[in-house]
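All protein chains of the complex are present and in place, except for one that has been dropped.
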Amino acid sequence: MKRWLIVSIAANLIALAGPGTRAATAQGAAPAPPTNLTVADHPWDNGDSLDLKWELSPDDASLLNYQVFKALGQIGPVNQSPLEFELVGRVPPGTGEYQVSHVPAEIEKSVKDMESHRNLFSDPPLPEDPRKKVKLKVSYLFRVVAVAKDGAPSTSATTTEPFTPTREWFMGNRFSLSIITVIFCGAVIFWINRARKGKPIKVRKIAGLEAVDEAVGRATEMGRSILYVPGTQDINEIQTIASLAILSRVSKTAAEYDAKVEIPVARSLVMATARETVHAAYLAAGRPDAYNEDLIYYVTDEQFGYVAYLQGMMVREKPATCFYMGAFYAESLILAETGNSIGAIQIAGTAMPAQLPFFVAACDYTLIGEEFFAASAYLSGSAEELGSLKGQDVGKVMVAVLLLLGVLMATIATMADNATLQDWVTYLKEIILT
Amino acid sequence: MKRTIPLLLAMSAGFVMIVAFFIPATLTWGEKVSIWFDILASIAFILGGGNLLKVQLKKISDKTAGWGYSVITVVAFLVMLFVGLTKFGVNPNPAFPAHGHWAGQYNEIGSPFWWLYEYMFKPLQATIFAMLAFYVASAAFRAFRAKNFEAILLLVTAFIILLGRTAAGVFLTDFISADSGFQGLRLENFTGYIMDVFNTAGNRAIMIGIALGTASVSLKILLGVDRSYLGSGEE
Partner (left out) sequence: MAQLMTLGITAAFLILLTFAVISWTNFFKTIDRRWVFLLMLFSVAVPVYVIGKTKQTFPEKALPLAQAVFDEIEKLNEGDKVLLAFDFDPGSEGELGPMATMFAFHCATKKLKMYFIALWPLGRQMIDDNIEKVIKPDFPEMIYGEDYMNLGFKAGNEGVINVIVTDIKQLYTTDAYGRDINQIPMMEGIDNIQQMDLILNVSAGFPGTKEWVQYAVTPFPHQIRLVGGCTGVQAPLLYPYIPEQLPGLLAAIKGASEYESLVIGKYGGDGISGKYLEAQRRMGPQLVAHVLMVLLIIAGNIIYFVERTREARP
């Protein structure tokens, strides 16, 4: 009787002490491990991502995190030395998956920049980027461990067979972007072809560009020079290239009017390119004798050194017309106000949103963002270039449609608390627009 | 030929960059193209430096107006170049005693290069930047006119932001309780709302247009439609 009582009390105590209380009952007790750990190749990637999945530990609610480890898999004859697992990541409780992921190209580039700047004499070689956790053609084994709040680890769930990631031929996370790119580029090419076939393209008047001839003529009448500033960035900046396209037209007009165009630049490559551009413009205008390459010269890369030079030059030489076309930063207002103080007519164009207000306030004409990129097509009047503007409008329509769609869906999803719409909104935000 | 080869180079480099973005096997090609540009830009420094000397020395020899500034430019350029390249006044690196001062840091604290940078370059840089405050005032006086409805809206917004960013804004609307339903009308909160909503919306609209314009210009250059960077736009 006594024995039966002891056993039944013990059984009741064991029944009461269920799995959820195991970790709470003894300090430092190991939690139950996760189970059924599987690894699969991440689809449509560069072969440096793997997806791990596991079933949550029964003690999930009382965990600190799950820790994921990797080791190089053994291929060929069995190696007797123990595997070395290294920690690659931690995930919070409730998460039964982990992507051992690649590093975005931008970070890889930064790490390489860092490598190029390190002191060869004193700094050690940089480690392999720690987030580049798997490599193509290399096999791996994985292990997941549940860690309790007091730090006690569980036994591990380990994959049994080494797994090798594979590279697909296309980056899946950029699929939506590729579709949008194809549609947009297709539209531009379509309209360029249509324009080539003679379809007239109407473009609205842009005041700043209409004033270019007037501005150049003014400089000729006053016998003073034209100052052209192609921005402060290098030739790999698209705004600089757009600026040089406008420079070509301005130089041609100046050559025809016999006006002097001075082009101090902040980058050496821009100087070289600008010289070619201006020379060709003078040739096209039939005035090769008037071309003077010394009027296109390098000043300094340093932002405020460059603008200080321009200020001094503007105050001394008092150009009649100033063009500011390209990428600018804080120097925009300094240039515009100085030009205003000398009574020059000023035409500016930039795609830097933060600088546009300064140019709008201080210059006579400003090309805002898109207008600046359209300027080359506008000034040349070439049917093909104007056709590309039309194709650009297709892109705008796409953006407008996506915007309206997204806003409507998000609004209705929130008001109606509709899960399907919420999912669509999430898909739009995180897949299509990423 | 003079224009065909650069055109083909530009087209192929551009398309490689686009393809590399989408096709994993070609990811490193895009990086190589970027590195080629870095090499070109580095070599171009010599070109730029040489041109700077040539232009400024010509101004000095011709005694054109402002040639004194050219003297200062040339002297400053040569001094910084000499001090930096020769690591003038830099202490040797104790880890590499055999190399003398060449193994030291060119911008070591206390070195002449550091001194020129700290006490000449940085104050001058800050001075030019500070001039913006004066130019903003003169631009505000000269250019902000209520010529039409949009300009009036802009001016009112400017007043709200200018005052809201200072103690005056807080003081003027302090009578509106911070817990009331009208607390959004307190100038400091209203300022934040204008920046968060209207300013961000306007910025984004401009940025969308800029992004589309950038893509279009890039495509025109890649397809060879716009060849002005090579020279004339005419065949």
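Per-chain residue numbering starts at 1, and chain names A and B are given in the order in which the chains are listed.
Keep this in mind: contacts are C-beta pairs under 8 Å (C-beta built on N, C-alpha and C of every residue); 3 or more make two chains touch, one makes a residue touch a chain.
What you see is a predicted model; the values in this text were computed from it and never measured.
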Out of B:M11, B:A25, B:V79 or B:L172, which is the one that touches the chain we can't see?
B:L172
Of the residues listed, A:A354, A:V397, A:A416 or A:I431, which one is in contact with the missing chain?
A:A354
Mind listing the chain B residues that contact the chain we can't see here?
118, 122, 125-126, 129, 133-134, 136-138, 140-147, 155, 158-159, 162-163, 165-168, 170-175, 188-189, 192, 195-196, 199-200, 203
If the hidden chain were put back, which residues of chain A would touch it?
65, 90, 92, 103, 106-107, 109-114, 117-118, 122-124, 126-127, 129-131, 341, 354
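Note that only the chains that are shown with their structure count from here on.
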Taking each chain's centre as the mean position of its Cα atoms, how many Å separate chain A from chain B?
17
Please name which positions on chain B make contact with chain A in the complex.
18, 21-25, 27, 30-31, 34, 37, 40-41, 44-45, 47-49, 51-52, 55, 58, 65-66, 69, 93, 95-96, 103, 105, 124-125, 128-129, 131-132, 135-136, 138-140, 142-144, 203, 206-210, 212-221, 223, 225-226, 228-234
Can you tell me which positions in chain A touch chain B when the two form their complex?
45-47, 105, 108-109, 112, 119, 121-122, 167-171, 174, 178, 181, 184-185, 188-189, 192, 234, 236, 238, 241-242, 244-245, 247-249, 267-269, 271-273, 276-277, 279-281, 283-284, 294, 297-302, 304-305, 307-308, 312-313, 316-317, 330, 333-334, 336-337, 340, 351, 353, 356, 358, 361-362, 368-370, 372-374, 376-377, 380, 382, 384-385, 388-389, 391-392, 395-396, 399
